[in-house]
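Some notes on the structure that comes next.
With one protein chain withheld, the remaining protein chains of the complex are depicted in position.
By letter and in written order, the chains are A and B; residue numbering begins at 1 in each of them.
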Amino acid sequence: MKTLLVKGSEAIALGALAADCRCYFGYPITPQNEIPELMARELPKRGGVFLQAESELAAVNMLLGAASTGVRAMTSSSSPGISLMAETFSYLAALELPAVIVNVSRGGPGLGGIEASQGDYFQATRGAGHGDYHFLVLSPASIQEAYELTARAFSLAEKYRQPALILTDALLGQMKEPLRLRRLRFPRYPVEDWALTGARGRPGRTLRSLFLGPGELRARNLLLQRKYQAMRREARAEILYAEGAELVVTAFGSLSRIVREAVEMAREKGYPVAFLRPITLFPFPDRPYRKLAEGGQPFLVVELNCGQMVEDVRLAVCGRSRVESLALPPSDLPAPEDIYRRIRRCLAQR
Amino acid sequence: MSGPKMKFVFPRVLTERPFHYCPGCHHGIVHRLLAEVLEELELRERAYGVASIGCACFLYYYFDIDICEAPHGRACAAATGAKRARPELAVFTYQGDGDFAAIGLNESLQAAARGERITAIMINNTVYGMTGGQLSPTTLPGQRTTTTPEGRDPRMYGYPLKVAEILAQFPGVAYCARVAVNSPRRVLEARQALRQAFLAQLEDRGFGYVEVLSACPVNWKLDPVSANKKVDELTQTFPLKIFRTWEGL
Partner (left out) sequence: MSPRVHVSFPERCKGCGLCVHFCPKEVLALSTKRNSQGYRIVGLKAPENCTGCGICYLMCPDVVLEVK
């Protein structure tokens, strides 16, 4: 099996190709340019479609058109570009299109910066566009996981016929690690009963979100909410050292690598600290938090933003134990020691 | 007028649902012409329509073909995605002047500049119809609308956007025409233009564009017959012409 030394952005593109992504529409924005560049080289060789659009807004609407015909399609961008796509995200959810979107986040708000940031957590998990909808949100913490989660996103999107979002950032996007090109066999789901493939031997089909009849929109919303309920079983988290832990340190995505190192440092010094990393951000893995909270263990939420995931942790813990926040505004990265010191202070407060 | 012996019967591609358009609105005529062309070119089973946001957002109620809704202004981008994903589909957009030339002007021009093999239909009635008759890029100087109560003042809002003339400059555009449907002869010409705009796609020549000058009785505050007549005045600002075609090149 081949192993490559690649950036996270490249691993994401390779993951999409591994999932037989047929169409990619994108637009240049740092720090995700390797994705469109790799797709420009590779997709045409495989009889696929690569197209650079005139804006992220056009790119996501091309994605809408392609996905509506049942083919596997993807777009990627970074924070400001994702904001531009927000209105159409709502349409993708409302039309129940299994499209895959990638956000290699950068510092915000505004033009912000081009380095790592987790400041798009709310945008990703609460739905950047209008109305009650969610994306399936997956957040990798390694190049290998970025490759596999992207491939899995296509499968999950088809399974629920809903858009899926890979949320990562400049740190993972731009760093290199070995990637084992494992054959990925995530299931495919039939699209023939809904895709717009031309009304051959059947009546014309419609994909729409405008529902003006009495009760129609309410029914549509309830249908989507049932999906989001069903998606709860896809919640995934990585949990280490939970047994007898006196503190649970939790973080997602690329920053969780630094947090993990701080946890290991604490454990080497005999402090019983657990590590909890959500892999799916929607559905949020609240069960492990609730289970640990019932044991009274406090939580330390570490994130590279001004405090966003901490709210979901508080919702999951629901007052059963203390939840502290180490919110690090992007983009200065902490050293493991910085987090280790905060772990020690949390433990001292017991 | 060349073309098959005209038959004046309800086109099968249309569903039985009565149009919701206002009495005398030309959308209905263009819908029938589009249905006739889809039937004549035997495209029902490979048609993919993009319904834009505006009076014609209910396109899917009227055509027994596959239709996808696109956000306001983005029909040409969605159509691009669909055509690139499944080139065998006959992809068209059906948009108003606001959707195509105001909020969606960049998507429209860029698709034309790329020479997308899609067929774009723009209904130009110089106002935003669905929302009650506001100013649009094609509103005439001096024309009163609900957002230019004293008439469009060029000092404030400039001059009407001549989309057909613009698109005619693009090498990627294989067919570009402006037509009207306010007289029997023009209806026949409009049908021919729609047919050519689809052939531009089907014969892989490039982007096909038809702009249809269209009456909007309610928002023009005219009875249907007077509104129909008023379209003649529009032709002074928006001349009826085939601006570009690959035929005879």
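As a working rule, a contact is a pair of C-beta atoms (placed from the backbone, for glycine too) under 8 Å apart; a residue touches a chain by one contact, two chains touch by 3 or more.
Note that the coordinates shown come from a computational prediction; the quantities given were computed from them, not determined experimentally.
**Q** Among the chains included here, which ones are touched by the excluded chain in the whole complex?
**A** B
**Q** Quick one: say which of B:Gly28, B:Pro141 or B:Gly172 touches the chain that got left out.
**A** For the chain that is not drawn, the touching residue is B:Gly28.
**Q** Among B:Leu14, B:Ala101 or B:Leu135, which one touches the chain that has been omitted from the display?
**A** Only one listed residue reaches the unshown chain, and that is B:Leu14.
**Q** Applying the definition given at the start, please give the residues of chain B touching the unseen chain.
**A** 6-11, 14, 18-19, 21-29, 32, 183-184, 187-188, 217, 223-225, 228
The working rule: only the chains that are shown with their structure count from here on.
**Q** Using mean CA coordinates as chain centres, what's the chain A-chain B distance in Å?
**A** 40
**Q** Which residues, counting only chain B, touch chain A once they are in their complex?
**A** Listed in rising order, the residues are 44-48, 50-51, 57-58, 60, 63-71, 74, 77-86, 88-89, 106-107, 110.
**Q** With touch defined as at the start, can you tell me which chain A residues reach chain B in the complex?
**A** Those residues of chain A that touch chain B are 22-23, 25, 49, 51, 53-55, 57-59, 61-69, 71, 73, 87-88, 91, 95, 196-201, 203-210.
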